[in-house]
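One protein chain is absent from this view; the other protein chains keep their places.
For clarity, chains are labelled A, B and C in written order, and residue numbers in each chain start from 1.
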Amino acid sequence: MNLTVELAGLKLQNPVMPASGTFGFGEEYASYVDLNALGALVTKSITLEPRLGNPPPRIVETPAGLLNSIGLQNPGLEAFIREKMPFLRRFRPPIIVNIAGSTVDEYAELARRLGEVPGVAALEVNISCPNVKEGGMAFGSEPEQAAEVIQAVRRVTTLPIIAKLTPNVTDIVAVAQAVERAGADALSLINTLVGMAVDWEKRRPVLGNIVGGLSGPAIKPIALYAVWRVARSVKIPVIGMGGIMTATDALEFLLVGARAVAVGTANLVSPQAMLEIIEGLREYLMQNNIDDINKIIGSLELTSPL
Amino acid sequence: MNLTVELAGLKLQNPVMPASGTFGFGEEYASYVDLNALGALVTKSITLEPRLGNPPPRIVETPAGLLNSIGLQNPGLEAFIREKMPFLRRFRPPIIVNIAGSTVDEYAELARRLGEVPGVAALEVNISCPNVKEGGMAFGSEPEQAAEVIQAVRRVTTLPIIAKLTPNVTDIVAVAQAVERAGADALSLINTLVGMAVDWEKRRPVLGNIVGGLSGPAIKPIALYAVWRVARSVKIPVIGMGGIMTATDALEFLLVGARAVAVGTANLVSPQAMLEIIEGLREYLMQNNIDDINKIIGSLELTSPL
Amino acid sequence: MALWVGEVVTNFPTGPGIYRLRLKAPIEETKPGQFVHLRCGSGYDPLLRRPLSIHDFDPGKQEIEFLYRVVGKGTAWLAARVPGERISGLGPLGRGFVVPFGKRLALVAGGMGLAPLFFLAREAVAQGNRVTFYQGARSRNYLLRERELAELGVELEIATEDGSAGFTGLVTDLLADQITSQQFDGIFACGPRDMLAVVASLAATHLIPAQVSLEEHMACGLGACRGCAVPIYQEDGNLTYENVCSEGPVFPAHRVAWDVFGR
Partner (left out) sequence: MALWVGEVVTNFPTGPGIYRLRLKAPIEETKPGQFVHLRCGSGYDPLLRRPLSIHDFDPGKQEIEFLYRVVGKGTAWLAARVPGERISGLGPLGRGFVVPFGKRLALVAGGMGLAPLFFLAREAVAQGNRVTFYQGARSRNYLLRERELAELGVELEIATEDGSAGFTGLVTDLLADQITSQQFDGIFACGPRDMLAVVASLAATHLIPAQVSLEEHMACGLGACRGCAVPIYQEDGNLTYENVCSEGPVFPAHRVAWDVFGR
């Protein structure tokens, strides 16, 4: 039985990987998850300089969802290369480094520098973070700007580029097609939806940053729709994410056309979520006598079989 | 204690009304709810001609949410006036008729005709329905188009106009300001978010229409954020909605700046939801010694009081 | 038509994943084919109420019974209830079966379709009808309430797909075998949609009026949201969508547009 999928020139032993920012730099989960069992390793977003992140509280639970305003807290590019990469390199799955910049130049600089770092297999370009004042989502909200970032990155690297898109737009297909033309090799979607929570007793926003990004089961219908639309409109593969908690959730994303899936909030609920999802996919294929997971991808039937 | 709010020239005895489409034409709920207790009566969307609506299944539950693809099933303008208005007119609260067109002219024609109908207190212009092929959300997705619809309606009616906006846009503030300039007297937000559900066993979309609109508690953080942003950016009042299930949910919308709230999915779970919300707001004011609900509106504290 | 809080009297398994729930509830009257909309839990997941047919009714004690299969989180929540717990209910809702007097009737139940037809059988016998009750199931251990059905005085005909009891095959095959000789005045059916479509076509062929109880995902249960629409031919032949909750769940079989369902 084949669980292997190809994605932007990478060969993944299975289509399941962590969603950036929910798996730290792997270390935190290493005692719960055999990192070698994953399809890929995806880092938290890295910025050029270290970032403190946003004031607390940074997270709040909402019905079937999680609102976060971490604000890209990370040790910065050089500390990442020095302190985090050596650990990640100990494992077999390809390492996808997620990068975020405040300017187009910063994205390019991050990409250039990471191109020199052994073990980096691909870049996930986060143009969709709702939790930072400059850059982030602003870049991903308009097709032209999104394309500009991807072009700048494309110019300085031969690494596969995965553009991570925001659902907070009128037409995600337009953004997807623009970054495809600009040279992206794959797409990740969706990042979180912008949201807010209010503490009615204190009459204040719950989050220190006032607004945050919504993830988890609550957003799965929105994510499935985005992936379905985009997968039908571009030639490059899509990594689907948004509310995947179980193997059947992952299957739904594959059915609508995702080549691989990323698991985010579920990791925060159960550190073994990804392993269970991989196991569940394997069982599903077995029980349905399907020898290759690629046969599932995009196999949603649209017409009623009556 | 004052629960009265003013909205687009209407005086509402309290700020709680049904969200269009979740309360039929009132009749269906009349044996559960004293319609005279509500702040206003809001009808399902009316179109010029009768609409069959979309093929089943039309609804599916998602985590803490509801995905619907009703597709504006309604008896059409004339049947509405003939068969539904007489019942609605029996009650005291202002009647807000929600209208939806496939073309700008249709919106104008609906508005013109409804201006002649006794008992119609205001029009809610639905430029945000995700479940129809023509019109609907397409109009609400771009500021210019949205403004065009509102202008056309403005030209033919002196009734208060409430523009109902979609959250499926890059910048809801731009749309809000455009319809404000075009002559809207108030705004309703948010309509549903576009989403999809997949039946992994059958490998098919669950909904007959493939995609639908997501409502319910799952979307509350997104709705609160939209209302908060828009209420700070326009001068006309905002009716807030999206996942309001309880009085404290309603309170949160008032705190971020909504002048009134609409209750949708909650009606479908409990026909007495609105009454409980009104009662809960009254209790909250009493327990906190607030004599006027208007003092709550927009009173969210943004700075830490430390 | 009311919103109430009922109290669990009993709730026990009675087949593979199948439970019988008895609720004390302020219901004065109801008829076979009507249903109750039950809130499952107090949180937002599950969010909507779940419709369950009234399986039996004891007006003296004001107790209603449900027969349900655990298929997802709502019914799983129900299955975990113990006597004394409270459940919010809305109903009885919908239009039930129209039960004739003194006729020759076939009741055709596929799987959980038995739930409303048991109550219907009781009423139909009480109204002097002669009833043949066709019960179809996957296999012998999925058969439900055989003894009580016999006690009601119906003629029980069993079909199992694996042949472990009664006729081997689908219940509709069994009905087809017997329909000519039995001279039914009316057919009443509940079960999977494919089964109902076959019953409808058999009834049409033999010119027997049939009533079928349909299922559709529901939200309000009151006819307000139009969420539970099914395609129905009007008397003038035009297609329209009617609500299972308020205009059904029982429809004349010949009016259902079997071929235009969305799935």
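Note that a contact is a pair of C-beta atoms (placed from the backbone, for glycine too) under 8 Å apart; a residue touches a chain by one contact, two chains touch by 3 or more.
Keep in mind it's a predicted model, so treat the numbers as computed, not measured.
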item: Chains still shown that are in contact with the chain withheld from the display; value: A, B, C
item: Selected from A:12, A:60, A:176 or A:222 as touching the chain missing from the view; value: A:60
item: Option from A:12, A:224, A:245 or A:297 whose C-beta touches the chain left out; value: A:245
item: Where the unshown chain meets chain C, residue by residue; value: 43-46, 73
item: Chain not shown, touching residues in chain A; value: 21-24, 28-29, 31-32, 44, 52-61, 63-66, 68, 70, 73, 202, 204, 207-209, 216-218, 245, 265, 267-272
item: Residues of chain B in contact with the chain not shown; value: 63-64, 217, 304, 306
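Here is the rule we use: only the chains that are shown with their structure count from here on.
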item: Chain located farthest away, centre of chain C as origin (C-alpha); value: A
item: Inter-centroid spacing, chain C versus chain A (mean Cα positions, whole Å); value: 46
item: Chain B and chain C, separation of their C-alpha mean positions in angstrom; value: 36
item: Shared-contact residues (touching 2 or more other chains) in chain C; value: 44-45, 261-263
item: Contacts with 2+ other chains: residues of chain B; value: 63-65, 202, 204, 216-218
